[in-house]
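Removed: one protein chain of the complex. Kept in place: all other protein chains.
The chains carry the letters A and B, assigned in the order they are written, with residues numbered from 1 in each.
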Amino acid sequence: MSAVHTATSLNQALEMLAQYPEAQLMAGGTDLLVRRRSSMSGSDILFLGRVPELQDITEQSEFLAIGAAASLRCIIADPLVKQYAPLLVQALGTIGGPAIRNMATLGGNICTASPAGDSLPPLYLLDARIELVSRTGTRSVPIASFIHGPGQTARHNHELVSRILLPKVRPLAQEQFVKIGCRQALAIAVASFAGQAELDERGHLAHIRMAWGSVGPTVMRLPALENELTGASITPKHINYIRAALRTGLAPISDGRASATYRYQVAANVTARFVEGLRETSQS
Amino acid sequence: MHLARIEIDLLTGQIRVCDYLAVTDGGAVVNPCLFEQQIQGGVAQGLGYALMEDVSRPLGLVRSNSLATYLVPTSLDVPEILSCAVPGHEASGPFGLKGVGEIAMNGPLPAVANAVADACQKRLCHAPLTAERMLAALEDSHETEMCA
Partner (left out) sequence: MKLKCVLNAQAVEIDTAPDRRVVDLLREDLGLVGTKEGCGTGECGACTILVNGQPRLSCLMIAAQLEGQNVMTVEELADTEDGAAVQRAFVDNGAVQCGFCTPGMELTALALVREHTLPERTCIREGLSGNLCRCTGYSKIIDAVERATHALVKDEKP
C-alpha cells in the first residue's frame, strides 16, 4: 500500500512536495496509474486533483492561463480556450475517449512528454509557456525548452507545473490539427501535424507555422523552412521543397504501430495537403 | 453476400468503411433480432480483422498482448451495418435453422479488399489492410508486389 497525500491548496501541495520529495505527482492519473501498474511502483502519490488554483482557466492581460490540473473536457468546453486557442481544442478532442478526457489533464499530457502527445504540437505553435511554482518562487519556460525528450522535462523535483500560459493572439485564418492513428478513437498518434497559416492579398504566405508529432523524440519544428516559405506563393515546386525539407528534418522511428517510412510519408502528405489547401483558398 | 462501401484517403492510406450490407442465408429465422445481432457483431469483428487486428509476434514473442496494442474497432470505426436474411429452410437443422453465430466474420476482409481493388485498382493480399500497407500500395506502381 502506498500513501496518498491529497493537497487542497497550492501552498499545501508545495509543502507536501517538500515533505515527500519521492512522491509521484498525480492529477488525472490516466498515464501515471498505467505506468504504476506495469512498474509495480510503491512510491507515495501526491494527488493534485483537489487544488483549485490548478484547475482554473483565466484570462490575464497578455495571456490565457490554463490550470495544469484542469481536465481536458473542461478545457475543450471553455469559451476562452475556443476563442484564443481553437487549434488546441481540435487536438485535445482527439485524445483517448470521452471518459479519458473527463479525467486527463493538460499538465499531465505535457509532463508525460510522450513523443506522441497530442496536445504538444499545437502548444508549440501557440508559443505556450509552462509555469512552474515552488516554495522559493515562480518561473515560466517556453514549452520547447520545458520538454527535453521522451518523459523528460525541465521540472525540478521541488517544483509543480501550475499553469500553461498561452499568449493572447488572434488565431490565424487557417489552422488545422491532424492526427493519424490506427483507429478513430482510443488511438496513439502514428504521426500528427499542426499548422497555422495566413495568406496575404496576393495569395502568398504571409505567415506559416508548422509542428509535427510522433516523428521525432519531441515535437519537431522546422523554422528555416517556415522562413523560406514566408512571402512565397504556393506552387508545386514549393510543395516538393517542403517534402524534401521534411525528409531531412523529421526523425521518425519504426515501432509496433508504424514504420519510419510510413510516418515520414504521411507527415509529408498531410503537410502538403494543408499547404495546397491554402492555395485553393487563395484561388477561391 | 457482403457489400462494403469504402473511402480511401489517398494521402494517409486510411480506409474508412462508410456502409456495410450483409445478406445471409441462415435458414429459417426464428428470432429476427437475435439473427441481426449475430450478423452485426460478426461483421464488426470481421472489420477489425480486416483493418486493424494484428497479432504481432516478432521472433515468437507476442507484442500485441493488451488492448492497447491489439486494436479492436471502436464505435467510430464501425459503420451502420444493414443485415438482410435470405428466407430459407435447412432441412437438417432444428426448426429449419442454421447457425449464424460466426459466419458473418468471413465476409468483411474479402469485401473490403475487393472494395479497395474496385476503388484504386490495387489488390492488397495481407491482412490487416492497414493504412501503412494501403499507402505503400498506392505509392507503388508494381501491383503484383503487394501479393508476394
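Please note the rule applied: contacts are C-beta pairs under 8 Å (C-beta built on N, C-alpha and C of every residue); 3 or more make two chains touch, one makes a residue touch a chain.
Being a predicted model, the structure only gives us computed values, none of them experimental.
Visitor: Considering the whole complex, which of B:V55, B:A68 or B:A117 touches the chain not shown?
Guide: Within the whole complex, the residue contacting the unshown chain is B:A68.
Visitor: Out of B:C33, B:L59 or B:A91, point to the residue that touches the absent chain in the complete complex.
Guide: From the options B:C33, B:L59 or B:A91, the contact with the absent chain belongs to B:C33.
Visitor: What is the set of subunit A residues that contact the non-displayed chain in the whole complex?
Guide: 1-4, 6, 29-30, 33-34, 37, 45, 47, 49, 73, 96-100, 102-103, 184-186
Visitor: List the residues of subunit B that touch the chain left out of this view.
Guide: 33-34, 36-37, 40-45, 66-68, 72, 74-76, 78, 80-81
We take it that only the chains that are shown with their structure count from here on.
Visitor: Approximately how many whole Å separate the CA-defined centres of subunit A and subunit B?
Guide: For subunit A versus subunit B, the centre distance works out to 35 Å.
Visitor: Name, in rising order, each residue of subunit A that touches subunit B in their complex.
Guide: By the definition above, subunit A touches subunit B via 97, 180, 182-188, 190, 256, 258-259, 262, 265-266, 269-270, 272-273.
Visitor: Once bound in the complex, which stretches of subunit B touch subunit A?
Guide: 11-14, 52, 56, 63-64, 68-69, 71, 73-77, 130-132, 135-136, 139
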